[in-house]
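Okay, so here's the structure we're looking at.
After this line comes chain A, so read on.
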Amino acid sequence: MEIKLLTEHYDKKEFRFIEGYKKLGGYETLKKAFSLKPEEIINEVKASGLRGRGGAGFPTGVKWSFLPQNGEKRYLLCNADEGEPGTFKDRLMMERAPHQLIEGMIISAYAINSPKSYIYVRGEYNYPIKVLEKALQEAYDAGYLGKNILGSGFDHDMDIYRGAGAYICGEETGMISSLEGKKGQPKLKPPFPAIKGYLGQPTIVNNVETLAAVKYIIRDGAEAYRKYGTEKSAGTKLFSVSGNVNKPGTYEVPLGYPLMDLINNECGGMKNGAKLKAVIPGGSSAPILTAEEVQKTTMDYECLAQMGSMLGSGAVIVMDDSNCMVDMLKVTLHFYHHESCGQCTPCREGTGWIHKIVSSIVNGEGRLQDIDLLEKIAQQMMGRTICALSDAAAMPTLGFITKFKDEFEFFVREGRSKVKEVRAHA
Partner candidate 1 sequence: MSIVKKPGAISNWYLPGIISGMIFTLRKMIYNIFHKDKMPTLNYPEEKYEYSPRFKGQHVLTVKKDGSIRCTACMLCATNCPAQCIKIVAAESEDPSVEKYPINYEIDVLRCVYCGYCEEACPVDAIRMGPEWQKPGANGSNFTYDIQELAYRPQLKGGIESRLDEQERHDFGI
Partner candidate 2 sequence: MPKITLNGKSIEVADGITIIEAYKQLDEPIAHYCWHPGLTIAGVCRLCVVEIEGNPRLQIACNTVVQDGMVVNNNSEKVKTAVKWGLDFHLINHPLDCPICDQAGECELQNQYMEFGKYDPEMAEHKVKKRKVVDLGERIVLDTERCILCSRCVRFTNEVSKTNELGIFNRGDRSEVGTFEDKPLNNKYSVNTVDICPVGALTSKDFRFRQRVWYLKDKPSICTGCSTGCSVNVYYNEEGIFRLKPRFNKDVNGYWMCDEGRDIYKHINKENRMVRGRYKKDGAWCSTLPLETAKKAGEKLRTYSADQIAVLVTGQYTNEELDVFVNYAVNKLGTKNIFHWKNNPDGWNEFDGLLLRGDKNPNSKGLQKVLQKHTVGGEWKDLVNQIDKFKAVVVAGPENLQAYPDLKEKIGTLARLECVVWATADDNIAFEGLMDFTYLIPQKTSVEKSGHFTNYNGLEQKVDVVTTLLSDSLNLEETVELLVGESVDMSQREKEDMHVMKKNYFTTERGRL
């Protein structure tokens, strides 16, 4: 059953502008937040069990409490560099409800006592940036941003930074590097950004959805938020469903929702009534689930971890049986090969290597030992690098190979796909 918490007013056009937003209860929560102490907000967020919605699923309240108490200037960054293939929920959130994000950010900034925040939007999102810029101006004009907001004595400035097309900038330290005007290469951890982030200052990076959800946690209280979802995965989550379904799109459901229900009820079932073959549950870096596994999957952090996959950014890619898995892996690996920042050797060389191997299999030049080699390489790429891009390339590789080994072997032996003809594209 879809629960419209964040997405309640997304269909209403006036929700995008400040008057309409205020009419629908906007910025009321901000007033409530200012009546609370920052620590109380942090505790409320902790109690709500909100976990980062960008991919890693780290508890947000805990992340905020890592900030050093030394009076250094803190930054809040909103991660709107939505690059994970299959994900498009943040775009929707920025287009349909910019003020919801801004309000959530002001509350969060107040909680962590940050005077300055940036929304880092991926460069391709030209329209969302325009919407956000307008909303930001409206918020400044209405006195929700700037000096002494609503007479609370809290000053906050917010700015938008437009990325320029690099998946890796969605990684929090990569984003910080990019914001500093460098290549978007992730930074070494430790120190973590909460200790030393943007320009060496303590920095909190949160996803759009996370920050927007903060508003609802403060509005309704942690208990009300916990009502949705499971014990360990509280709240609702926006899932971006794409692929071979009848109604692809973004759906807000509580965590712990069965994946089959999401496909059959919300998305209207498989396109043309085709047979479900596999689902990638959390963006292309999540290991794939076979049709049998899908039946018993519920969409929450724990269940998916148990299935050997992950919730990631909530991008559900549904595949029917017309898709060749070797070909799909090639497409996926092309992406990681293209997006590897080139900093750490295992990722830089490994992503290229496995992409080349899979390409040569698709071109009919594969060798049987290549399949084992792919597994070996992928295993050695896991956990060896600064950021998780290397893992993100290795995990689907392992997933595809272990679960659809017969297709790979068939392709190597016969030089053609088991499923359909894959032509070489220019």
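Candidates were picked such that all candidates are chains of the complex that A comes from, given by their letters.
Note that in this section a contact is a pair of C-beta atoms (placed from the backbone, for glycine too) under 8 Å apart; a residue touches a chain by one contact, two chains touch by 3 or more; residues count from 1.
Because the structure is predicted, anything quoted here is derived from the model rather than measured.
Participant: Could you work out which candidate touches chain A in the complex, given the options 1 or 2?
Facilitator: Here, the candidate touching chain A is 2.
Participant: Which residues of chain A touch candidate 2 in their complex?
Facilitator: On the chain A side, the touching residues are 166, 168, 183, 188, 190, 337-346, 348-353, 356-357, 360, 367, 370, 373, 376-377, 380, 383-386.
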